[in-house]
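With one protein chain withheld, the remaining protein chains of the complex are depicted in position.
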Amino acid sequence: MKNLLVVLIPLLPLLGFAVSGLFGKRLGKSATGLLASGMVLLSFLCAAALAMLHFRTGDSAIVVNLFSWIRMPGLSIPMGLLVDPLSLMMVFVVTGIGFLIHVYSIGYMHDDDGVARFFSYLNLFTFFMLVLVLADNFAVLFIGWEGVGLCSYLLIGFWFKNHAFNGAAVKAFVVNRIGDAGFLLGLFLMAMTFGSLSFAEVFSRAASFGSGAPAITLITLFLFIGASGKSAQIPLYTWLPDAMAGPTPVSALIHAATMVTAGVYLVIRSNALYALAPLTMAIIAAVGLATAIWAGLIALSQRDIKKVLAYSTVSQLGFMFLALGMGAWSTGFFHVFTHAFFKALLFLGAGSVIHALSGEQDIRRMGGLRKALPVTYATMLAGTLAIAGIPPFAGFFSKDEIFAKVFEHAPALWAIALAGAFVTSFYMFRLFFLVFHGEFRGDATAKHHLHESPKVMTAPLVVLALGALGAGFAGLPEIFGAPHWISDFLAPVTGRGESHLSHATEWMLMGASVATGLLALLFAWVRYGVKGRVPAEDASVTGVARWSLGKFFIDELYDRAIVKPLFRFSAWIHDVLDRRGLDGAVGAIAGISPWLGQQVRLLQTGNTAFYLFAMALGVFLILFVATLR
Amino acid sequence: MSLYLILSILGALVLLSSLGRGKRLVVPLAIAGLLGALAVTGMGLGLDHPLLKGMAEFDRYAVLFSCLLLVLGTLVVLLLTNPNERSDIPRVEMAALLLFSLTGGIMMASFAHLVMLFLGVEILSIPLYILAGARKRERAGNEAALKYFITGSFATGFLLFGIALIYGATGSFSTRAIAAWAEANPAVFTPMFHLGLLLMLVGLAFKISAAPFHFWAPDVYEGSPSIVTSFMSTVVKVAAIAAFYRLFSEAFPAAADAWSWVIAAVAALTLAVGNLGALAQRSFKRLMAYSGISHAGFLLLALLSVGPGSAGALWIYAAAYSFATLIAFVSLLAVEAAGGGESLEALSGLGRRNPFLGVCLTISMLSLIGVPPLAGFFGKLFVFGNAVSQRHVVLVVFAVVMSAVGMAYYMRPIIQTWLRPPAGSPFQLSTSQAWVLGIATAFVVLLAAAPVWVMRFL
Amino acid sequence: MGPITLDHYVFLSAALFCLGVAGVLIRRNILVMFMSLEIMLNAVNLLLGSIAAFRGDAAGQVFVFFIMLVAAAEIAVGLAVMVMVYRNTGSIDLKDLSNLKW
Partner (left out) sequence: MMSSILFYGLSTLLFAAALLVILSRNPIHSALWLVTAFFAVAGHYVLLNAQFLAAVHVIVYAGAIMVLFLFTIMLLNLNKETEPQHSLLVKLAGLVAGGMLLVVMVGALRRSSAETASDLATVHSGTVGLVETLGKVLFRDFLLPFELSSILFLAALVGAVVLGKKELGE
């Protein structure tokens, strides 16, 4: 019974993919959408049944071996599924939020011709994501890993039909493959070192290596390269903003809630290895923190609503890795959990806004939408409060826990992270006020068209908003006296983290982060809510003229001393470092290949004499080196 | 022995059938004969015979590769039934020449004596020099045939000089005797032996189109009729790599120090040239030619790690590569028949023009990229895994990066197929094309279940 | 002048082989390129024949027969290809055949 349930979880979306892929055209749009959503819901119910039946009694894991997949001397890999608290929670996130996004897509994609194709890709993605989280060894995990990448690519390109296949898409691809290459190398090293790829065996054998063993450090580093590719960390994050070209539900499902957290999941899953590699942990923490700040700063000056959210996702993923770098596994996962709710909500809300504006994504041409889109407004507010870390919304609890762990290890990092939290709250409220408050800045026809989205789209928003409000209660801080449900549940996998902070310190930390969030809210409110600034002037120099008109001096001082430099810095990072520097460095690898390809191509002169000459030269070189050796 | 007999007699019969009214029976006859040969090989009937006299040996390696070659050959011959393939050579002669060439390939997979290797290479090549120019009145075909002939004969010269030097050093042509000699004189290989070994390596590197001996491949692939190209890029490549591995694992394992660095260098160069070159191509056919070059690089990696499991890895990789490539060429043939050209744009909207073809082509490209759980993934997995276990980590890292580049150009046909508006109206596949596609796709998908079996068999 | 050893023959055939290689490289006339290829094969034949003679092993000489046989078959095909090319292009200059490229 339980084995059947386990197998059904990934199999149902696969079935959905097959049916909607094969018969989607004949079924019609809404039937396909319902079918695809239904399959994910059934999957969710299977997981729920499994949880009811087996995880209340204290069973910690179920392993289902489907068949022996690879068997060769020294290495055997079964096609095995593993359900333990960690993978079960991930399944809930993937199928639960996935279901809501499927439902939302029925409305969002209603006018598109390729609905059947869209839903079949979505279901296929869900299948691979479930394989990824349910894998009981690294090889099966890798199948899912590659599969979600492929589906992500298909879905990004969904609306690309009429554009030339450009260098940016190739770049996004190569960047991802660099990460995958790291992952693969990690797998090879692992198979060599431990003679196995199964989680249980690898982790138990690793224990005998002791802390800081070079082999383990190397393996964990390679795995982290893979993780940072998929989870968009420095320097491999540049593909994520580009991926926003896809339909918005895709951004919500893949690029916010599920796939991008696969890297975090991988690290949490391998926590037994990472715990033995202090060097890797330090690198993870550094990369995570740097990404969190860096992406947050870039988000400040973005004008595309989805780009803001994309950089925000990169930044939040950075916070997750920061937690993992501190060894706070369950904390990292807690943030994955809450983030899935509020970020999916934000993306879907953004989708609703874009929908209402017939495809407009520039926040300078929005504004004052709260009257036209009341439900979207309310739910987006919940999401924004959650990500800004205002209690009692979900983001507060998980972020606070991360900060507490960071403070425990390194107070200096905590201060930097707090600055990051300020930036987060500021750019989110900037977005929020610009979109929903003030006057509408679009043209008349757009204004005429404004409408709230249909029920099928708003209903998922409401559910997610409730999640963004309530998800945090799954992990109440110790000082509230309630049990930390997530941490307890995950304890069989991640172990139990001990906190050494005094209650007073915890209250202090909590207060600091809430104060930071509220302060940023206030700034954003003054700047965008009250004064109705529009980002066009953010980075412009002509603000000096306005200043001379004799406005409130303090405000201008603050404006000139803090805000403008900050915006300039943000714009500078984005233009110079991000687009030309980092992106350039990563892109150089991708960019140089077509150039090299062109050279190779031109070498093919068509002149047989040259071919013969090259052959003779090759022989000569081989023999020459051979005689020298 | 029985296999050689069946194939030679079959070739002669096919030729004879052009006499009377047997022309329509040519392909059925050839297919029946090839299937018979496959059955005989599969069951191991009379493969070894005293008359072989140590010239050839049908060990498990030879049997496995012969089966692969026979299946590939059968599929290509099956494609001959299409009426719309432009060629000035009558179908009877084409079928016969393909069968002769296949015989050469099987000799290369089963040789135990250098004369068989040499004859195999020639019997494989000479019919192809002719078939490359099958479009007699087109300058492209003329050029392809001539380029192939001149560069091929040039490479044969090196191969032969190498064989002669090996003979001079060891006094024998038999792989076993050569291995024994190398075993007995481990400390210093005489320069003659060393030189001969390297020259043989060059000769075979040409056949698998490894850089810098690859220049012929794109031009010849482009200029030949697509059906011949499909044969070249599958059967010829598989036979050549089978012979390459067989020679170096049976005759020269003791001299690995003398050749492994060359293979490593050639493999790295080949990977770079193949993958980067493919990136800049606009013609699907040329793209597949460069793809063939890049896979030669991956196949060479298997050679670097001669040991238990490496022959199986090589087989899986070769099978995965050749079936996927065959699918690509059938797609090309079908698109050509439907009025499209050889450019990538001709594939646009293929998924809507003929969904079955689109799906097959996509699976093929995904397998060539190495996406799990398709056959290509296992090929790469085992080949890389073996190479890593032999401490060729740097080379494997390079190969992995290059396969990342490979992804960029293999996605282009997929994108054309699914994300572009159709380039023409829907069309039907001919029966034989549909069969070949179905069988090859089934292999690409099902080979994923084969590794266990192959590893155990070898 | 000392006695003639195998080494003399090895060097002679190596030189002849390289001369053939040079011929293939410097000529553009297809016919002469074919002749240069024949020179390369003859160098191999000479090497095999001499090794067989010095080793007293008939196998080497038999191998030469096979090379001759292949050379004859190969050159027949090569010339047929050349005739075909000549009919279409009216030239046997390799330079005129460089349309397939890049």
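By letter and in written order, the chains are A, B and C; residue numbering begins at 1 in each of them.
Everything that follows uses one rule, which is that contacts are C-beta pairs under 8 Å (C-beta built on N, C-alpha and C of every residue); 3 or more make two chains touch, one makes a residue touch a chain.
Note that the coordinates shown come from a computational prediction; the quantities given were computed from them, not determined experimentally.
Q: With touch defined as in the header, list the contact partners of the absent chain among those displayed.
A: A, B, C
Q: Of B:Val26, B:Val40 or B:Ala56, which residue touches the hidden chain?
A: Among B:Val26, B:Val40 or B:Ala56, only B:Ala56 touches the chain that is not shown.
Q: If the hidden chain were put back, which of B:Val26, B:Val40 or B:Met192 would touch it?
A: Reading the full complex, the residue touching the unseen chain is B:Met192.
Q: Which residue numbers on chain B touch the omitted chain?
A: Counting only chain B, the missing chain is touched by 1, 4, 8, 11-12, 15, 51-56, 88-90, 93, 96-97, 100-101, 103-104, 107, 113, 115-116, 119, 122-123, 126-127, 129-130, 133, 136-137, 168-169, 190-192, 194-195.
Q: Kindly note down the residues of chain A that lie in touch with the hidden chain.
A: Within chain A, the residues that touch the unshown chain are 613, 616-617, 619-620, 623-624, 626-627.
Q: If the hidden chain were put back, which residues of chain C would touch it?
A: On the chain C side, contact with the omitted chain comes from 1-12, 14-23, 25-29, 31-32, 34-36, 38-39, 42, 45-46, 49-50, 52-59, 61-62, 64-66, 68-77, 79-84, 86, 91-93.
Simple rule for what comes next: only the chains that are shown with their structure count from here on.
Q: Would you say A-B or A-C is joined by more C-beta pairs in contact?
A: Per the contact counts, A-B leads.
Q: Rounded to a whole Å, what is the gap between the Cα centroids of chain B and chain C?
A: 26
Q: Would you kindly tell me how far, in whole Å, the mean C-alpha position of chain B lies from that of chain A?
A: Averaging C-alpha atoms per chain gives centres 43 Å apart.
Q: Two or more other chains in contact with one residue: find those residues in chain C.
A: In chain C, residues 21, 24, 94, 97-102 touch at least two other chains, as defined above.
Q: Check each residue of chain B and list the ones that touch at least two other chains.
A: Each of 146-147, 150, 154, 218-219, 280 in chain B touches at least two other chains.
Q: Under the touch definition given earlier, write down the residues of chain B that touch chain C in their complex.
A: So the residues of chain B touching chain C come out as 114-115, 118-119, 122, 126, 129-130, 133, 136-140, 142-147, 149-150, 153-154, 156-157, 160-161, 163-165, 167-168, 171-173, 192, 218-219, 222-223, 280.
Q: Under the touch definition given earlier, write down the residues of chain A that touch chain B in their complex.
A: For this pair, the touching residues of chain A are 68, 70-73, 75, 142-143, 146-147, 150, 153-154, 157, 160-162, 165, 170, 173-174, 177-178, 180-181, 184-185, 188-189, 191-192, 590, 593-594, 596-601, 604, 606, 608, 610-612, 614-615, 617-619, 622-623, 626, 629.
Q: Taking the complex as given, what residues does chain C use to touch chain B?
A: For this pair, the touching residues of chain C are 6, 10, 13, 17, 20-21, 24, 30, 33, 37, 40-41, 43-44, 47-48, 51, 55, 57, 59-60, 63, 66-67, 70, 73-74, 77-78, 80-82, 84-85, 88-89, 94, 97-102.
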